[in-house]
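Let's turn to subunit A:
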Amino acid sequence: MQIVVVLGVLNAPLILAALLIWLERRFLALLQDRYGPNRVGPLGLGIVLADMIKIFTKEDWIPPFADRAVFILAPAVIVVTGLMSVAVIPITETIGVTDLNIGLLFFLAMSSMGVYSVVLAGWASNNKYALLGGLRASAQMVSYEVFMGLSLMGVVLLAGSFSLREIVEAQRDVWFIVPQFLGFAIFFIAGLAETHRLPFDLPEAEAELVAGFHSEYSGMKFGMFFVGEYVGVTVVSAMIVTLFFGGWMGPVLPGIVWFGLKLLFFILVFITLRASLPRPRFDQLMAFGWKVLLPLSLLNLVVTAGVLLLLKT
Partner candidate 1 sequence: MLSMLRTIWTVFLHLFRRPVTVQYPEEKPYLPPRYRGRIILSRDPDGDERCVGCYLCSAACPVDCIALQAGEREDGRRYPEWFRINFSRCIFCGLCEEACPTYAIQLTPDFELCDFDRQSLVYEKKDLLIDGTGKYPGYNFYRVAGLAISGKDKGASENEDKPVDVKSLLP
Partner candidate 2 sequence: MATIYVDDRPYEVDPGKNLLEECLSRGLDLPYFCWHPALGSVGACRQCAVKQYRDENDQRGRIVMACMTPAMDGARISIRDKDAAQFRAGIIELLMSNHPHDCPVCDEGGECHLQDMTVMTGHNYRGYRFGKRTFRNQELGPFINHEMNRCITCYRCVRFYRDYADGKDLDAFASHNHVYFGRHEDGVLENEFSGNLVEVCPTGVFTDKTLKGHYTRKWDLQTAPSVCAHCSLGCNTIAGERYGQLRRILNRYNAEVNGYFLCDRGRFGYDFVNGDRRLRQPLLRGQPTGAPEALRRAAALLGRQSRIIGIGSPRASLEANFALRTLVGPRNFFSGMAAGEDHLVARMLRALRGARVRTPSLHEVESADAVFILGEDVTQTAPRLALAVRQAVKQAPRTEAMRLRIPRWDDAALREVMQQQKGPLYIATSGATKLDEVATASCRGAPDDVARLGFAVARALDDSAPEVAGLADGDRALAEAIAGALRAAERPVVISGSGSGGEAVIDAAAQVARALGRERTADLCFTAPECNSFGLGLLDAMNTSEAFQRVADGLVDAVVVLENDLYRRAPGAVVDAMLESAQVIAIDHSAHKTVEGAAVALPAGSFAETEGTLVSNEGRAQRFFQVFVPEGEVKPGWSWLMELAQAAGRNELATLASPDDLLAALARAVPVFAPLPEHLPTAAFRVNGEKVPRQSPRASGRTAVQADVTVHEPKPPADPDSPLAFSMEGYPQQPPSALITRFWAPGWNSVQSLNKFQSEVGGALTGGDPGVRLLEPGANGYAAYSEEIPVPFERRDGEFLVVPLYHIYGSEESSAAAPAVAERCPEPYAALNLEDARTLEVEEGALVEIEFDRALYRLPARLSAGMASGVIGVPMGIAVQGVDVPAWSPCRKV
């Protein structure tokens, strides 16, 4: 039984990633007054299959000037770390791969590991645009890692645990979005930056860097980055749901449905942001991180801790 759950939970993000191909295009199109893919299959869902066939059968080219081993390794890392993060997410009371007591720290560790994928891809491509993309990615992700972690400390203080399941349980009375709104905002922004989704997709800014770190990638290796990105979106959304929106909890409907609905909502928010916000300059991104988010997250931590102490005493 546990095996089924584990396989189910680990495969779900992959299937979700594939569906996201369709969802993102369709939703984006609707936001832009278009139809989006609507030709292949019912509602255009066939595009998922068509895209998969396409990406699997495309020429998988490794440039002769690339660092072969690293070049192949890089896309795998992003998928693996993404899936590892999924392992600690409690989906319902009963469903979940594992229940680490340092679940939150594990998630942060995995998302830090994800940086390697992008950096190595940029490095191994041996291409100046890819390298620039890799450099940007490392700077951006390392920086935002800091506030991401700090912003969650408020939640940890409130829940008194690093275990994600316990954090969800701690929200039985009130979702942490209420006491930890600032923490949520910072985590959300940092999550965008971690997954380098628009508007923070500077590592692959196509207007400046061709396609950034994955300029040289094609075929399924490129597909892996694609999947990695969607898994990242799913994981960050799932973390938001878990940490701030009470996870599976909700009235009437079963937990898994609540979790799914909340997850979908945040995925759609991600897509809406992509449709509406322009990309900042890289220096603006860094300045915003270090000069705004860092003080804010520290403030959030101090205030939360202060209030807790006050309440305890």
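Candidates were picked such that all candidates are chains of the complex that A comes from, given by their letters.
Going forward, a residue touches a chain if its C-beta (ideal position, glycine included) is under 8 Å from a C-beta of that chain, and two chains touch if they have at least 3 such contacts; residues count from 1.
What you see is a predicted model; the values in this text were computed from it and never measured.
Between subunit A and the candidates 1 or 2, touch in this complex occurs only with 1.
Interface residues of subunit A, counted against candidate 1 in their complex, comprise 29-35, 272-273, 275-277.
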